[in-house]
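With one protein chain removed, the remaining protein chains of the complex are shown where they sit.
Every chain is named by a letter (A, B and C) in the order it is written, and numbering of its residues begins at 1.
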Amino acid sequence: MAVGQVGAPLLDGAALRADFPVFERPTASGRPLAYLDSAASSQKPRAVIEALADAYGHHYANVHRGIYELSVDADSRYEAARTAVARFIGASSPREVVFVRNATEALNLVAASWGGANLGPGDLVLSTEMEHHANLVPWQQVARGTGAGLEYVAITDDGRLDLHDLRARLARGPKLLALAHVSNSLGTINPVAEITRMAHEAGALVVLDAAQSVPHMPVDVTALGVDFAALSGHKMLGPSGIGALWGRRELLDAMPPFLTGGSMITRVTLEGAEWNEVPWKFEAGTPAIAEAMGLAAAIDYLQSIGMDRVRAHERFLFERAWASLEDMPGVRLLGPASPDEHAGVIGFVVDGIHPHDVATILDSEGIAVRAGHHCAQPVMLRYDLPATTRASFYVYNDLDDVERLVDGIRTTQQVFGTA
Amino acid sequence: MAVGQVGAPLLDGAALRADFPVFERPTASGRPLAYLDSAASSQKPRAVIEALADAYGHHYANVHRGIYELSVDADSRYEAARTAVARFIGASSPREVVFVRNATEALNLVAASWGGANLGPGDLVLSTEMEHHANLVPWQQVARGTGAGLEYVAITDDGRLDLHDLRARLARGPKLLALAHVSNSLGTINPVAEITRMAHEAGALVVLDAAQSVPHMPVDVTALGVDFAALSGHKMLGPSGIGALWGRRELLDAMPPFLTGGSMITRVTLEGAEWNEVPWKFEAGTPAIAEAMGLAAAIDYLQSIGMDRVRAHERFLFERAWASLEDMPGVRLLGPASPDEHAGVIGFVVDGIHPHDVATILDSEGIAVRAGHHCAQPVMLRYDLPATTRASFYVYNDLDDVERLVDGIRTTQQVFGTA
Amino acid sequence: MTGDNLYRDFILEHYREPHNRGVLEPHDLHFADSNPTCGDEMSMTLRLDEARERVADIAFDGRGCAISQASASILTDDLRGLTLGELRELDPAEVVANLGVPIGPARLKCALLVYKVLQGAVRGAAVGWPEEADVLAGGNAGGSAP
Partner (left out) sequence: MTGDNLYRDFILEHYREPHNRGVLEPHDLHFADSNPTCGDEMSMTLRLDEARERVADIAFDGRGCAISQASASILTDDLRGLTLGELRELDPAEVVANLGVPIGPARLKCALLVYKVLQGAVRGAAVGWPEEADVLAGGNAGGSAP
């Protein structure tokens, strides 16, 4: 079946694949790998793998002001990585960037530290029905611990945030709104700048789960106006084990520490401790040193492409895939149809075939997609689905991958005799 | 000056250095690097760097039961790394091994989760005067949060745990004793099996900070009898960003989660969540996937040497260094003199010269040591020192490094005119 | 190709027209469990013989993927007449082998859900996944994850 007769993608996916060693790996099917699971985690370009090898091979020591040459080298590269992240997301200072393991830890940090210090009975927190568990469960925990209330902004049948419902809930004066920039299960891009204006007018801080946006589109936290943002390095071509929390300096300054131990203190006696300045106050113990440097290399790689072009490329693939799948009998798509409101993540179900069976048959064709609840069980409940299959795009994908996906779904229907 | 005329070290440090790319790096001094800061963090052998490149290049996907080939591959390698850690430390099941960022996070996890659930006013926790801040501040925090008491077992003038004081404090019925296996500032090896027997008789659980022991000597948590143990990958030739908490299954099972979010749950609704089984209950979000595989490669490398031989090698270097430094005028050594009670970590002060100045001058000779409080400010207070200089050994060190250290201290004294 | 090998005709037939599907009323034993990996939920009802020793009848219910449905359909066909003791001793590896198609680690829990529910029914309480289903990360939470 032919996909996309008109126009061409902005990036040459096949050429970019040459930068990623994983695509040399043969699949059991004998066909090349069509990797359509970047929303779960991205593959890594040689530039990142080599940056790690270089960091470990030539610039590695513990950070935090060792005095010798090698530690000064490691330390300044680690801090340079912080600056790279700050610039990439439009933060006004690297001091506002805390290195953590992943977006999950970033969100836990805000919930426990800011929430623990600022929430109590009678206070209200808003989250939404489309959140990843990482932006849900920590708020449930802190609500339980502090006695604060927790409500969820509703989503519409086509997977957009219900702004009427948001307005109504903001009118109750919540202290904080935690929401995803891009939903990992629906693909929805939320209008964050507008939502943040509304939230701030209502006196609520905004915590942005940017795990699915920062890797795929230009994101400027200052322009968006949010107060905190969470991201994961592994979803943006970087290493696993590294992520970042960005927060406004004055908020971070006022927050109590989260994890405690070495290098987040200035003074420790047997009676108690005094905390270091931000961001180090939030980085207890030896951080993911080389992984931070690897993340900086990933940012370099993405910037050499240009985030506008990354977004345009994925938008193009999304449009072609959506157009083809939309017309397929027995296939139902989730999330908004408009490419302005939909990132390169397509959740779908095939009538009469369980999402896991779809994924298994696609796998037998060398196509890697994810099936399940995508850590968004409330979304599954909302649409009364046990699970969905999800295809997601990145720079190394191209129309060939889209075509194989569509063909694979057709094959699945043939195997199950539903086509 | 000549060090060690008799005997030879067990390992050929120079030959092993060939496995570590960092030693190809020229130092500003023009001399080869004498890396004597492994207690802060170790260097990485090519085997580990290559394992990371292989993981990222050929076996990388998110874990937690993706359905496609590549994710099954990543998942089983990630779980195999857990098994490798479990075997390495004598755990009875991989299910007792939780991957965390570092020893600091492991200790925070126990303090917050076990402590939060089991401590209250009237309860007592014991730590010791020789702990790293990572095994102090989390207990101060949980004591403050729960109203429990916190006391410290005293240390002797030569840096050993005061077992009389321990016995007296155990008599007050503490619920838990948190102690280091090996002190990172004094080098002391604590008699953990004996201490654990005493603690258990008194009804206290034992949390072992094994950050400085697991990398350097055979450690069997089952034989030691402890209840929890914390370690860091980066100190044992492995990547940064990965560490482990080991705990007895029944204790871990009963503990509430620490960080929350994806993959540590079985079911999430807008009302609440149910937790996954251990160890996954404690691994929220995408873990340090490739770094876990890198840690397994580090364990392979260490096992190919043999932990008995690692320990014997460092003991040999310790004895030679101690003997030489002990005789130097103006040099004071910390910790026990007996090589049975002292790991390959030597803290010292040079009369009339600040530890940082010692480290800077050693650096100018290509010798990397650490100076400062070593995240053990209470130890500095105990011995009334603003700071110390510390040299620490690993498999890639040899007598030449010891000799350069001793010569470098002499040079320092000459520069300062104190020799 | 896994997909082709796995979805053999008899598997798909069991999926489309499962044997022993439904709820026995009245019944002697009942249990329900789930595999969050697939969002699958399965319940089981058993009727025992007069000695309350052997399976007189058995049925399963719920929704799920082809593998879990076929596995339940195939296994339940074989259980009538067995004693409760024999059910307890069932070897999960045999349950999988009995399917006659290559079940990779990613789908093991699908194949074993019926086993888990059956053990729950026989023992009167939820049991953990058999060891062989733990070769991959995530315990119960699984692939559905990120």
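We take it that a contact is a pair of C-beta atoms (placed from the backbone, for glycine too) under 8 Å apart; a residue touches a chain by one contact, two chains touch by 3 or more.
Please read these numbers as outputs of a predicted model, since none were measured by experiment.
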item: Chain not shown, its touching partners among those shown; value: A, B
item: From B:A80, B:L163 or B:V415, residue that would touch the chain that is not displayed; value: B:V415
item: Residue among B:S29, B:T83 or B:T156 touching the omitted chain; value: B:S29
item: Hidden partner chain, touching residue among B:L11, B:V310, B:C375 or B:L399; value: B:C375
item: Missing-chain contacts mapped onto subunit A; value: 62-68, 71-72, 75-76, 78-79, 95, 262-267, 276-278, 280-281, 285-286
item: Touch list for subunit B against the chain that is not drawn; value: 28-29, 39-41, 184, 353-357, 360-365, 370-375, 380, 385-387, 412, 415-417
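Keep in mind that, in the parts below, only the chains that are shown with their structure count from here on.
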item: For subunit B paired with subunit C, centre-to-centre distance based on mean C-alpha positions, whole Å; value: 45
item: Centre-to-centre distance between subunit C and subunit A (centres being mean Cα positions), rounded to whole Å; value: 35
item: Centroid distance [mean C-alpha coordinates] between subunit B and subunit A, Å; value: 32
item: Touching two or more other chains - residues of subunit C; value: 36-37, 106-107, 142-146
item: Shared-contact residues (touching 2 or more other chains) in subunit A; value: 28, 40-41, 356, 360, 362-363, 370-372, 375
